[in-house]
Every structure is written in structure tokens, then in C-alpha cells.
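Here is the structure we will look at, set down as C-alpha cells.
A single protein chain has been omitted; all remaining protein chains appear in their positions.
Presenting chain A:
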Amino acid sequence: MSAARRRAAPPPGSGARGGNGPAAGGPAADAPPFPQAAGPPFLQMGGLRAGYGPARVLHGIDLAVREGEMVAVLGPNGAGKTTLLRALSGMVRGRGSARLRGTEILGRAPEEIARLGVAHVPEGRGTFAPLTVEENLRIGAHLLPRSHVAGQLRRVLSRFPVLQAHLSQPAGSLSGGEQQMLAVGRALMSRPRLLLLDEPSRGLAPLTTRRLFDVLRAVNLHEGVTMIVVEQNAQLALEFAGRALVMESGRLVLAGEAGRLRPGRRVTSAYLGPRR
């Protein structure tokens, strides 16, 4: 119940672009009343390491994310981007520290981290294929009080009208783009405070991708949901995100406002690949 109450009052959206500055993301209901820039970071990672068995993938990530930010994570395959998200959602065991509003989340089970307001849309969608679209969305609202589910369902469907027509269809029968919308919609059903998205554009047509990112930006701005987006499509990510990080071999090698990291510049092209 308390988690629901905490998330019941989203901070008012502000700022013109995806929350790329101290001004973006209004103060949360329970945040101290001093300016955001001086406040404690929403998500603070310190020396975050993770891996699979003996293979170490993340070699110490230090990063602070402010509330309401939309952060893009870029980098070549094998850089550890997916592992970073998986460590934050508890799917792999992380070491070091990652504090969400001061609460250490490393070492917690995925379901407990989800209860802190973290939603993870993993690579490869992760919808419940045999369940209908509506059932998928209702499962997403598993943590909401029952009386809030119907309203939240309406809100999410208004963001993804394409799902409305398929409500009673099994999720597995949707097209790739629709499934991705459903995966994101399901994550939003939980009213997350932090949304982790792993390559949401993968396998989608350019137009579908753009529509999806439009929705993500709207949710980021209007509901103040903090987002970390791993994305192969660097140009797209830099267009929508406020801040971008570049990872390589399990380390952060570059971070800055997205506007300064436009692909095509010499310094970034090495990491971001040729301009698309």
C-alpha cells in the first residue's frame, strides 16, 4: 500500500526536452524542499559491478541520475549496457552500490525492486504470450491498489491506442511493434518511478519506433517518470534523451548532455558508429 501511495502523486512535468537539466522533473511529494540540483540523487550508482559466473561484465559504474531524467545508454555490443539494466532490476547480482532514493537495491530480488517502483522492459519484449493484451496490462498493475487499475488501464490505452483493438487477443499474436508497445504499456501500468528500457527500437519499423519514443517522451515529461534507455539507434536516442552515456567494456567512457554528443562528431563517432 505504501508503495502505491508513494507513487500516487507524480511530480508535475516541466522543461521543454526530456528532463535534461537540473530544472527538469519537479520535486517529488516527499522530497526535501530545496532546489533539485542540490537534492539527493534519485538513483546513485557507486562502483557498480556485475557479471555472469566468473565473467565480469560491469567494472565499476559511478553514475547519478536525477529524478525525471531520460538517460540514453549507448555503446557497442558487449559493452555491458544490458547488464547494467539487469543489475538495476535485480535480474543479475550486482556488487558495489545502487541507491534508489537512498534505498540500496543491490542484493534484492527482482520482485522486491519492482515494488520500489522500478519497471524493466527487457530485451526481446517479455510479454506473456498466451495471455491476452488486457490480461498482460492487468498483470502490469499487479502492485497497484485494485481501485486504481481501471483508471490506469484507460490512461495506458490512451497512450497506446493501437492496443485497444486487440484487448482480447493473445499477446503472442501481435506484431513485433505492437508487442513492444504492450511491453512498455505493461511496464507503465505499474506506475513506475524508474523505467528501464532495453533496446525498445529493436526490430521495429522506423515509424513505429518514432511513435514509441514519442510516447516515452510524453510519459517522461508529463508523469515525471525517470528513464534509462539502452539503445542501438544512437541518433534516435540522442534526439529524445536529455543525457547520454557511452559504455565500453563494462565502463562509462563518455557522458554528457545529449545535444553535445550528436553522432557525426569525431569524438563520438568512434563509439556511436556511422551516422544513420
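Assorted remarks:
Keep this in mind: a contact is a pair of C-beta atoms (placed from the backbone, for glycine too) under 8 Å apart; a residue touches a chain by one contact, two chains touch by 3 or more; residues count from 1.
Definition applied: contacts and distances are computed from a predicted model.
UniProt lists the omitted chain of the complex under the protein name "Branched-chain amino acid transport system permease protein" (options: "Helicase conserved C-terminal domain-containing protein", "Cytochrome P450", "NADH-quinone oxidoreductase subunit L" or "Branched-chain amino acid transport system permease protein"). Residue-wise, the contact with the chain that is not shown comes from A:T127, picked out of A:Q44, A:T82 or A:T127.
Of the candidate positions A:L84, A:A114 or A:L204, contact with the hidden chain is made by A:A114. Considering A:L48, A:L106 or A:L143, the position touching the chain not shown turns out to be A:L143 (whole complex). By the touch rule set out above, chain A reaches the unshown chain at residues 89, 91, 109-111, 114-115, 119-120, 122, 126-131, 135, 138-140, 142-143, 146, 186, 190.
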